[in-house]
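Here is the structure we will look at.
Only one protein chain is missing from this complex, and each of the others stays in its spot.
For chain A:
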Amino acid sequence: MAPSFDHLPDPEDDEFDEDELDFSDLRERFEVQLEQGLDTFVVIDGLPEVTEETKPKLIKFLLRKLNAVGRTREDSIFMPIGDDGKSHKFAFVEYSTPAEALAACKSLDGVPLDKKHTLRVNKLTDIDRFGREGRIDEHYTPPKIEEFQEKEHLRSWLADPSGRGRDQFVMYTDDRVRVFWNNEKDPPEPIVDRQHWTESFVQWSPQGTYLTSMHQQGVQLWGGPSWTRQKRFAHPFVNLVDFSPGEKYLTTWSNRPISIPEEGHPALSVDDDGKNYVIWDIETGKPLRSFANIDLPSNANDEAGQPIKRKIVWPAFKWSADDKYVARLTQGTSISVYELPRMNLLDKTTIKIEGVMDFEWAPATPHREGVKTYEQLFCYWTPEIGSNPAKVGLMSIPSKEVVRTLNLFSVTDAKLHWQSEASYLCVKVDRHSKSKKSLATSLEIFRIREKGVPVEVVDSIKDTVINFAWEPKGDRFVIITTAEVVAPTAVPPKTSVSFYCPEKVKGPGVGNFKHIRTYDKKNSNAIYWSPRGRFVIVATVHSQQSFDMEFFDMDFEGEKPESDKDLTANLQLMNTAEHYGVTDIDWDPTGRFVATSASIWKHTMENGYHLYDFKGEQLREEPVEKFKQWLWRPRPPTLLTKEEQKQIRKNLREYSKIFEQEDADRGASADLAVVEHRRRLLEEWMSWRASIEEEVKEERAARGLPLDPLEGIIKKTTEGEDQIIEEIVEEIVEETEEIVP
């Protein structure tokens, strides 16, 4: 039967009296709470003390601030004056609507009035609710102090129990997160193995103290010998996380704006509603401040006419080397520098830099010659605007003084590369010709430590530089260039790899940067310096066709070619290796080993890892299904002084003798164990064979069968069937052709 409406009652016929229904329960739930009269009032605390005479001046000053968020008048401000003719340092203010009052609380609370006074703005109803008599206990009850509990040593891993100074790494495969000791050639020694430890990826903190796991509810930090949870940062739907270099603070980011539920949130407050970034104090686990995404109107549109979403820049909040400042770029207009731990804007204003495209903090506290005061530096660049040239600037914080600028022309793009100790800054400038048809790159190298920050230009490069990397703690660099920059195609562009180092000079100081050598016709696209310098891997990653890795030594101990005698490097290709489908290359923090891996995040072919030593000798190779991530555990900076380090380096021979002996002993005992194991296996096998052969023999005898089951039948069938097979072999010794005339 087709559905019909016949059986439905006609709404017209339906008679019922609305008054008869009892709506009281619904009314209670949904009745609009009428604004009460006091909702438009706010209370301002933290005002300076004034007298009747100076009061109007203050009110006038206040009004300017108050009117920024809503409407109020002079006579709506009530500032009680005490018997002694002095004000009580607070005032009542009436706004025209409750919404304005609320806005005032949100935006004016905590705003500094001058150096000594900071406004505290609260709703009158809140003061009434929280501060009314009886709500606060008149008697002081001391807070209960929790018994001190010894925490686990977070750096215990540095003392390798085997005494070999091994490094740890984390491996994330399928849904398992495992941490291992690296055992070089032997299978790594497992330390901890947990299923579903993280939901998207794992990350070490910059000094290796914590292992970060990502969850829908937020971020968790793990550490200590028993891998217990150390901290939790409840940022719902968090996508990315970034630590400050000193592990004091943490930035979390989610592409979903935070929405605080009605019943509240354990860590975040209503003020964080709608924000995307949260900056946390790791020690206390408390949020310091939250920020929303900066949505820049994109000037490009995609095919459907929709503005193309810009890729998020990560990290958006960049940390200074000493954890004291964090800064964010608003592209094209300004850089906002915040001071920690209060997270207030430095000098209460952003730094306006017209057109600013990018900035980068010095990765270490800089030491400029002749500058005694404490400073942090960052560099930034601005493109050509109108007839003004493009600029690269160096700004000193907290003075905000621009200590060096450099004008540049015909700039398409610039990239900022700091050397790890902030001794040099290389600005890679892509320049276009006048016709804008061809590109060329020049390298502008700022020598930060020298007087007046001189700039050296390397402009002998004809091609486009696609990659640049400084030697960590050194003064040499590697670049990869390509003649044509084409859109991504199946065939990767041919690239060249060039090495540079400073010239030898007499006395202290660093000579000019000179080209050492170029290797042509490569596919390489990535540079991986050893964290200790000297060794560098040039590799092709994320490629479908080539997977080669070349291990170079910059201080080869062999003979130096004549042409390089003035250079501070002796370049030598030590080894080449190939790892099919390699996606990631990671040096261990000591620069002894390199892990190369093929992650399922990029492709599904031959996922797994290889392990090499710094010379490029392969130590291990292990295919791992659903391999995702390999990360070496970073190490904190050494506690030894420069002198102590020098001492060790001097006596290295003696130390290495001991270590080599240990290695040899361990190797020998391991070999012995293997041999012993094999011997046992062989003996077991032999004895089993002997017993089973005996058993079968007996059984055959018992059944009256010949020892060889075939003896009988073969005799039967082959009797008299012997044949003589003749084979005629013809061999041509010589062939001659004679022409008879």
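Convention: a residue touches a chain if its C-beta (ideal position, glycine included) is under 8 Å from a C-beta of that chain, and two chains touch if they have at least 3 such contacts; residues count from 1.
We adopt the following convention: contacts and distances are computed from a predicted model.
Novice: Assuming one chain is omitted from the figure, identify its UniProt name from "V-type proton ATPase subunit a", "Eukaryotic translation initiation factor 3 subunit I", "cyclin-dependent kinase" or "RAB31, member RAS oncogene family".
Specialist: From the choices "V-type proton ATPase subunit a", "Eukaryotic translation initiation factor 3 subunit I", "cyclin-dependent kinase" or "RAB31, member RAS oncogene family", the unshown chain carries the UniProt name "Eukaryotic translation initiation factor 3 subunit I".
Novice: Could you tell me which of A:Met605, A:Leu652 or A:Ala673 touches the chain that is not displayed?
Specialist: A:Met605
Novice: With respect to the chain omitted from the figure, which of A:Phe23, A:Phe130, A:Tyr580 or A:Tyr655 is a touching residue?
Specialist: Answer from the full complex: A:Tyr580 touches the omitted chain.
Novice: Out of A:Glu369, A:Asp459, A:Glu662 or A:Glu699, which residue would touch the omitted chain in the full complex?
Specialist: Final answer for the missing-chain contact: A:Glu699.
Novice: Which of these, A:Gly131, A:Pro225 or A:Pro623, touches the one chain of the complex that we don't see?
Specialist: Within the whole complex, the residue contacting the unshown chain is A:Pro623.
Novice: Using the touch rule from the top, list residues of chain A that touch the missing partner.
Specialist: These residues of chain A touch the chain that is not shown: 580, 605-606, 623, 675, 678-679, 681-683, 685-686, 688, 692-693, 696, 699-700, 703, 705, 709-710, 712-714, 717-718.
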